[in-house]
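The complex appears here minus one protein chain, its other protein chains still in place.
Lettered A, B and C in written order, each chain numbered from 1.
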Amino acid sequence: MSGRDKIGDDAFKPSRRTVLYLGAAAASTVVTVRPALAQTAGSVLTCEIPVPGPHAAGSYIAQDGTPVPAGTAGAVPPLARPLRGEEARILLNGSTPPGVNPGSAQAYANYIRRLQSGMSGFTCYASLQMPR
Amino acid sequence: MAAPRYVADPGDAIRLVALDGLSALYHLPSGTTHIVAPPAPEILEALQEGPADAAELLARLRERYELEERADEAIGIRLIELEQAGLVRRA
Amino acid sequence: MKAARLLVRALRDPDSVRTCDWSALLTAARAEKLLSSLAFRLEGAPVPAKVETILESARRDAAQARTQALWETEMARRATAPLGVPVILLKGAAFQAAGLDASIGRSVGDLDILVPRDAIEAVEQALIAAGWERLKDDGGYDDLYYRRWMHELPPLIHRERDRMIDVHHTILPPTARPTPDAAALIDDSVTLDNGLRLLSPPDIIVHAAAHLFADGDLAGGLRNLWDIDRLLREFAADAAFWPRLAERAEHHRLKRHVALALRLSARLYGTPIDRALAGRPRLADRLFEARLLARNGWGQERRKLLRFAFYVRSHWLRMPPLMLARHLWTKATS
Partner (left out) sequence: MRYKLALQIGPVAFRIGSTWRAPLDALARLYAAYPRPENDICDFTVRLEPEKPWRRWLRPSVAINGDYMLPDAAPLPLSMGLLAAEMGMNLQMALGQKRYLLLHASSAEKDGRALIMTGESGAGKSTLSALLGERGWRFMGDEFALLDLDDGRLWPFPRAVSLKNGAIKVMEKEVAADRFGPLIADTPKGDIRHMRPNDAALSGMGEAAKPALILFPRFGASEAIRPVGQAEIFMRLTQASTNYVALGQAGFDALTGLVASCPAAAIDYPDTDAAIGLVEQLWREAA
């Protein structure tokens, strides 16, 4: 806020005008408030994330998280049962929850990150993204 | 191709509340809240005079403010941000 | 009285609800997505104070939902306007944009638009460039299924606003037994001030009837039928409406569906209708009525067998038998 600090000086130079930095902020100058519903909904309820969801049932999961045909090289098999919220959180933190093959953890975590609204597990994922 | 001209909604389509150095902006047509930093409110205000392309908008802002040297590059980025948020549209 | 019937009676005759099981009525209304519509119908009626606060907040909620629906429509307009192709709003978005009586308290889920078939790829590209994304996996069975057999693209969802858009090129799947004349729908459409369009009033009814009876299992049908009641009452103010409706229903080969919609709307909501067009009551009308009213005061769906029958019927209508078998097989084994 260097502009602010100089307000005292400016008081003696009324002709000098306010500086407006159009490119000053590296980040965006508009942040939109999105529904935070999922956060609380998630924290008051337990939820599940199937990996993959029914839209891609039977698919393997590539390392980048996309569902691919079963047996694709480098991809990992689907999870037999849905992840619970706590397990998904562990995965997203880069660790491996019990019962999950550590070599597959990265692919599953990426799958969760790619979930979109409307897909099974999304509300659960959204609730995990929020800080706790 | 001519530079795109931008329009903003009339002033009564917006509520602005100052929060320290930033502002909370409520946009009535979309029912959406945005947290905005300078120069976003200043650009929206300058567009109240009517549609403008980037160069005209810069000229309007120069009448009121001191701008940095490379302002002409930055203004385009700011306009795209505002367009994506639905706060300005192409004329 | 059954809760669904109580709801229908309250919508039809707001004075009838002085005393009733309010919790059951409100719950059934919510489950049928009719709470806000009911709230506007009961505005000013003498109801208990607690009920009034619930209805008041439903009305506020509807106002905000309307803002969001109109905004989503506006964003689609901005994205597609440079293409210069006709974009026709369907269902809730159309009612809201035109300010029809059917829009009062009407929630709008996805945004549905109709565009000429040869413009559909361009429209999809323009929407994707403006931030919408494909929801389903590209090139998978669902994607191919939509593109080959359905009357719409796979749904797109906006990555920031999280709202869905369905882009149609006609109003029923091409495989469905009746095949409406999509070109005529577009030719007859009405242009709004902002350049977007609506179907003509008779086509709006034809579409609503087709959607209700030929394109689904009647889940949420009470709300769709309430749309039809409101639309008919508003359109019938024009004396030329009924003959034109008869003509368009015939043209699109949806006369049976329109007649059924008229009969059920009159039966449940007391809609004044053209009796000649509606035809004589049929035995099956009672099955449709029972299906529409299969909701109790706890918000649960009842009549499981009847609902299942309508579910099977919905697939039967949309697909030739062999294709239906293949579809169900793929769904079951994937």
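Rule of thumb we're sticking to: a contact is a pair of C-beta atoms (placed from the backbone, for glycine too) under 8 Å apart; a residue touches a chain by one contact, two chains touch by 3 or more.
Only a predicted model underlies this, so the values are computations on that prediction, with no experimental measurement involved.
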Residue of C:E43, C:D61, C:E74 or C:D188 touching the missing chain in the full complex: C:D61
Full-complex contact with the absent chain, from C:S16, C:Q125, C:T191 or C:Q300: C:Q300
Residues belonging to chain B that touch the chain removed from view: 15, 17, 19-22, 24, 26, 28, 31-33, 35
Where the unshown chain meets chain C, residue by residue: 22-23, 26-27, 30-31, 48, 50-51, 53-54, 56-58, 60-61, 63-64, 67, 298-300
Interface with the undisplayed chain - residues on chain A: 31, 33-37, 39-41, 43-49, 82, 84-86, 120-124, 130-132
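Just so we're on the same page, only the chains that are shown with their structure count from here on.
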Inter-chain pair with the most contacting C-beta pairs: A-B
Rounded Å distance between chain B and chain C, as computed from the means of their C-alpha atoms: 38
Mean-CA-position distance for chain C and chain A (Å): 34
Chain A-chain B separation of Cα centroids, rounded to whole Å: 29
Junction residues of chain A - those touching two or more other chains: 32
Numbers and ranges of chain B residues touching at least 2 other chains: 32, 84
Contact set on chain B toward chain A in their complex: 21, 32-40, 42, 61, 64-68, 70-71, 73-75, 77-78, 81-82, 84-85, 87
Footprint of chain C on chain B - complex, ascending: 28-32, 84, 86, 89-90
Touching residues on chain A, where the partner in the complex is chain B: 1, 16-25, 28-33
